[in-house]
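This report concerns only the one structure given below.
In this view, the complex is presented without one of its protein chains, the others remaining in place.
Just so it is clear, A and B label the chains in written order, and each chain counts residues from 1 on its own.
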Amino acid sequence: MILHTLNKAQSHTDLNQQLTNTCSNQDSVLLIEDGVYQLLDPTIFSRTDHWSFSAKNIFALTNDATARGINQADLEHSIVNISFISYLEFVELAASHTKTISWY
Amino acid sequence: MVFSILVLGAPFNSQSAYSAFRFVKAALESEHTIYRVFFYQDGIHNSSAIATPPQDEFDLYQGWQNLQTQHSLDFVTCIAAAARRGLLNESEAKRHNKDNSNMAKEFDLSGLGQLVEATALSDQVITFGQ
Partner (left out) sequence: MSQPKIQKILIVNQSAPYSSGSAKESLDLALAAGTFEQDVSILFTGDACYQLLTAQDPKEVDSKNLNQMLKVLPIYGVEKLFIDEQSLLDRNIKHIDSDLRITKISASETRELYQNASTVFRF
């Protein structure tokens, strides 16, 4: 079970594609930094060619989302399987996976 | 869990170094072990002794230095990556006949072997890149 961290928005198509190619259905994805901007476009999360299609669980770092004006309450309804977490929970998330791969 | 952290980004140029800093702090709060923080590529700039952010901005350089002191952490900056980017400690400055050194004392200069060792001795290595 791999934890993937992703720090870029959807415009970084090559990076997102690499994650899509690598992510398995046992893996989790954590959006950090600019990665949280992907949450503003819930339509991408229902596409079969997006990494979210394979990922078992999706997380977003609360601090980065709040900093960028992304409203968690809105999103928890429009995207399935998304949880907002703190840095402390980021640590526990990493600890509960076999390894962490960073996509940047 | 024993973590080592690889920092590849410079403060201000990207958020990656800040994210690494917050992760390290959180890991220590949760009583996990940080075996080593290794600064490579542009991450070496985190070890500057003289970088001076504006007074009203967060000083990540000071943040790292305080963290190292408080928790006796092992901060290693890659010697080759640092030298080519203009970061030298006293002995490297002397060795290369440069007038000044500019590395914070909280960081050790060493080779990539330290990153490889950290990889072998930690449960996980987490990279914060730009």
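The criterion applied here is as follows: a residue touches a chain if its C-beta (ideal position, glycine included) is under 8 Å from a C-beta of that chain, and two chains touch if they have at least 3 such contacts.
Keep in mind the model is a prediction, meaning the values are calculated, not measured.
Participant: Touch as defined at the start, partner being the missing chain; which of A:45, A:87 or A:104 qualifies?
Facilitator: Of these options, the touching residue for the absent chain is A:104.
Participant: To test your reading of the contact rule: which positions on subunit B touch the chain that is missing from view?
Facilitator: Answer for subunit B: residues 2, 6, 33, 35, 40-41, 80-81, 84, 111-113, 115-117, 119-125, 127, 129 touch the chain left out.
Participant: Considering the whole complex, not just the chains shown, which residues of subunit A touch the missing one?
Facilitator: Here the touching residues of subunit A are 2, 14, 18, 21-22, 24, 99, 101-104.
What we mean here is this: only the chains that are shown with their structure count from here on.
Participant: Distance between subunit A and subunit B based on Cα centroids, please, to the nearest Å.
Facilitator: Each chain reduced to its C-alpha mean, subunit A and subunit B end up 26 Å apart.
Participant: Report the residues of subunit A in contact with subunit B in the complex, numbered from low to high.
Facilitator: Residues 5, 7, 32-34, 63, 86-88, 90-92, 94-95, 99-100, 102, 104.
Participant: Quick check on the complex: what are the subunit B residues that touch subunit A?
Facilitator: Touching subunit A from subunit B are residues 1, 3, 8, 15-16, 19, 22-23, 25-27, 29-30, 32, 123-124, 126-130.
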